[in-house]
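Partial complex: the chains shown occupy the same locations as in the complete assembly.
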Amino acid sequence: MIKLKEINRIINGKLNGDPDYLIHSVNSISKANQKEISFAVKDSIKLEKVIAGALIVKEDSHITYSNLIYVKEPYLAFAKLLEYFFPHKRFNKTISKNAYISKTAHIGKGVTIGAFSYIGDNTTIGYNTEIHSGVKIYKNVKIGKNCIIYSNVVIREDIEIGNDVTIQPGAVIGADGFGFTRLSNGQPVKIPQKGKVIIGNNCEIGANTCIDRSTIEETILNDYVKLDNLIQIGHNTKIGKSTAISALSGISGSVDIGENVIMGGQVGIADHIKIADGVMIAAKCGVSGNIKNKSIIAGIPHQEITKWRKSFVIYRNIEKYIEKIKILENRIKELEEK
Amino acid sequence: MIKLKEINRIINGKLNGDPDYLIHSVNSISKANQKEISFAVKDSIKLEKVIAGALIVKEDSHITYSNLIYVKEPYLAFAKLLEYFFPHKRFNKTISKNAYISKTAHIGKGVTIGAFSYIGDNTTIGYNTEIHSGVKIYKNVKIGKNCIIYSNVVIREDIEIGNDVTIQPGAVIGADGFGFTRLSNGQPVKIPQKGKVIIGNNCEIGANTCIDRSTIEETILNDYVKLDNLIQIGHNTKIGKSTAISALSGISGSVDIGENVIMGGQVGIADHIKIADGVMIAAKCGVSGNIKNKSIIAGIPHQEITKWRKSFVIYRNIEKYIEKIKILENRIKELEEK
């Protein structure tokens, strides 16, 4: 229970309404009751059925409502209130008797290690990091402070992970890159994968996502990289700061992705491709060449999105154009016969 | 070993053959021996090499064979006989000494819990449910009766699962939805995911499939939803009764899918899309808008399938049409010169 004026202070807004109104929780606009606060990003939202106790709106909003808080970034305010009302309850900072921890591992203060987790030789776990149950961490791994590693994550040997990193359940960090050469008879021979994976600070890795170790150099995720579930990151690939990739995307080996790149789901990027900062890639796009400038691309293979859209609109109506060609043919025939 | 007349009773068929013929097992038509029963869905099947002891056929079949059982739905009969000859051998209904079970967990009668599984605080496991080894179930989870949860599944906090649900190995239920907002400098800020996942009765979740928890409301799978392996279900998405989705498909957030929808593999659906009951979506389709009526769709972006097919047939032959344009151009030039 918190007064509106205090919420206003937390989200750094401008309050228009009753400062002493009591708020019990935060909820979606269709479900919020009179004791809950919600948010409305667009002015076009229909308010007839809304009974929320207060609404967070954009600073230039024209919405009329009993209690309003104006903010620059409503989603950010929403994120803050979610964290306020539903704080992440940290685990108990104890180390389970049912975990296996190597005698040569370095476990920081405030660390939680869950049951049936395995910590290998010379591995370091930083201050306050939570390792949930069933996590398997091989030897010579370095994990920073304040990380949350959910159940059944596997981290192979020699991996480096920064601070404030979250890894969702089932992710695999550092499996062998997919590198083979073939004998003259076609038989594949594995190229040993002896490199590592380096993950920066504040990264998030989705459930069952896989980040492969490189042959000899490093696969690198810079700070604030956000990966959704079921993503494949190939060996030796670098991903720039604050880049976000949606589910089921596959990044091949030795790809170099810039900062602030945003990818939809099921995107594929061929190996050794370079993607500039700020590029946006539509879902399902297949990127087969370097993208040199900040741009939006789509299609298989990729095209600049306005070009892609024009081509597709024609494609959708291609029958009509073929019909037209037939008509022209007849008209020419008639002319020729004259 | 069972007599044909008894099999006939189990599958509710009409027997044409020796009612006392002894059957030892069920097998595929190419491998079934004289002591085994098999099934033939189509009349066009070649019978020269078939030596099966009996065949199950559709009630209107014209196949001639020594022992035949006519049924309405041969696949259903086949499913029943597979279960009859190879029953699911339930685990031993014991709770492993090597499992961790919170003192505040509620474990029903007849429950099996395998080695190295973890059951969190206040979690409820219903009557007769099997939890295999290495399963990690967080706190406040409710699981119904007669479920089978295979090894290394992870179920996060506050999830609700109905009765008769099967979850294949490695699936992750309730990982954080992929929700971020960005500061003006582009830096992503996580929107906390405090909602839950609700799974109805008789659902099946494939191996390594991920179903994300929502920001604040619920991600919902209704009864009889069937998900293949390696599928991504985004936060806040609802899936209607009896809908089936094939492997590697990705459903974004806040999608609303109707009942009896069928999707091929590697389908992608954009966020906030609504799909009507009974829609069929071809493999690899990219759905970028609402599908309002029962229909079959294909392509990226999606089109009604007959339209998609016509466009594609033209596309395959596009060279010919371009050639035609060139010829027309020349003929016009000639006419103009006259």
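Odds and ends about this structure:
Residue numbering begins at 1 within each chain, and the chains themselves are lettered A and B in the order written.
One rule holds in what follows: contacts are C-beta pairs under 8 Å (C-beta built on N, C-alpha and C of every residue); 3 or more make two chains touch, one makes a residue touch a chain.
Note that the coordinates shown come from a computational prediction; the quantities given were computed from them, not determined experimentally.
Of the identical chains making up the complex in this file, 2 are positioned in the shown model, whereas the full set numbers 3.
Rule of thumb we're sticking to: only the chains that are shown with their structure count from here on.
Averaged C-alpha coordinates put the centre of chain A at 26 Å from the centre of chain B.
Taken together, the chain A residues at the contact with chain B in this complex read 26-28, 31, 73, 75-76, 78-79, 82-83, 85-86, 88, 96, 98, 114-116, 132-134, 150-152, 166, 168-170, 204, 206-208, 224, 226, 228-230, 242, 244, 246-248, 259-260, 265-266, 283-284, 300, 312, 315-316, 318-319, 322, 325, 328-329, 332, 335-336. Looking at the complex, you find that chain B touches chain A at residues 100, 116, 118, 134, 136, 138, 152, 154, 156, 170, 172, 175-176, 178, 180-184, 186-192, 194, 208, 210, 212, 215-217, 230, 232, 234, 248, 250, 252, 266, 268, 270, 286, 300-301, 303, 307, 310-311, 314-315, 321, 324-325, 328, 331-332, 335.
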